[in-house]
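What follows is chain A.
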Amino acid sequence: MNNEELKARLGELLPAAVFEEGAEWVTMVIDPAAWKEFARQIRRDPGLEADYLFCVTCVDWKTHLTMVYHLTSTVHRHTLVVKAKLDRNDPEIVTVSDIWRTAEFHEREAYDLFGVKFKDHPDLRRLFMTDDWKGWPLRKDYEDSVNMIKL
Partner candidate 1 sequence: MIEEIAISENGEMVVNLGPQHPSTHGVLHLVITLQGETIKKVEPHLGYIHRSIEKMCESLSYRQFIYVTSRMDYLSSHINNHGCALCVEKGMQIEVPPRAKVIRVLMDELTRLASHQLWWGAMAMDVGALTPFFYAFREREAINDIMEETCGARLTMNYMVPGGVMADLHPNFQKKVKAFISLFRSKIDEYDELVTGNIIFKSRMQGVGYLSREDAISYGCTGPTARASGLRCDMRKLAPYEVYGELQFEEPIATEGDCFARYRVRMQEMRQSLSIIEQLIDNIPEGEFQAKTKAVLKLPKGEFYSRVETARGEFGVYIVSEGGTTPYRIKFRSPGFSNLSALDHMARGHKIGDLVAIMGTLDLVIPDIDR
Partner candidate 2 sequence: MFSIENITHSIDAWLNSTFSPGLALLLESLLVGLCVIGLFTVLGLVLVLMERKVSAYMQIRMGPNRVGPGGVLQTVADTLKLAMKEGLTPDGADKFLFNLAPYLVIVVAMMILAPIAFAKGVQLWDLNIGVLYVSAVSSLSVIGILMAGWASNNKYSLLGAMRSGAQIVSYELSAGISIISIVVLTGSLRVSDIIASQQDGWWLFKGHIPAVLSFVIFIIAVTAETNRAPFDLAEAESELTAGFHTEYSGMKFALFFLAEYVNIFIVCAIAATLFLGGWMPLHIGHWSGFNHVMDYIPSSLWFMGKTFFLIFVIMWFRWTFPRLRIDQLLRLEWKYLLPISMFNLLLTALIAVKGWYF
């Protein structure tokens, strides 16, 4: 499917989604509460079949956090990007590790570096930092007088 068709189909599945313009791939912003159901739909829908989740990112936009999911389909070979805005003080979103097994590690990384809590994740622990690390290193307001050098 090319981008217009994708947009049309995705708009059908989730009318509340907002599409961003000017990006290489179809980028949509959704409500975090609707993520699980939407994820199931785009995985199963025969026209979309987004079965390959290849990148899970979190971006800290000082007022809120955004989760970015990059998905592609190995059947139709199209790519789409799904974003969800999260509240900075209590970032929570449902896990998709039961739909795409790769999300298990990626979500642990997002938890470790940004503090995003994933509901129903089978094993939400820190991945890179030591288990007793305080703070969320990749956030913009992270202070560490020992390890960070402020220029």
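The candidates came about this way: all candidates are chains of the complex that A comes from, given by their letters.
Criterion: contacts are C-beta pairs under 8 Å (C-beta built on N, C-alpha and C of every residue); 3 or more make two chains touch, one makes a residue touch a chain; residues count from 1.
The structure displayed is predicted, hence computed values, not measured ones.
Enquirer: Of the candidates 1 or 2, report the single one touching chain A in this complex.
Expert: In this complex, among candidates 1 or 2, chain A touches 1.
Enquirer: Can you tell me which positions in chain A touch candidate 1 when the two form their complex?
Expert: 22-25, 27, 51-55, 57, 59-60, 68, 70, 74, 77, 100-102, 104-106, 113, 126-130, 137-138, 151
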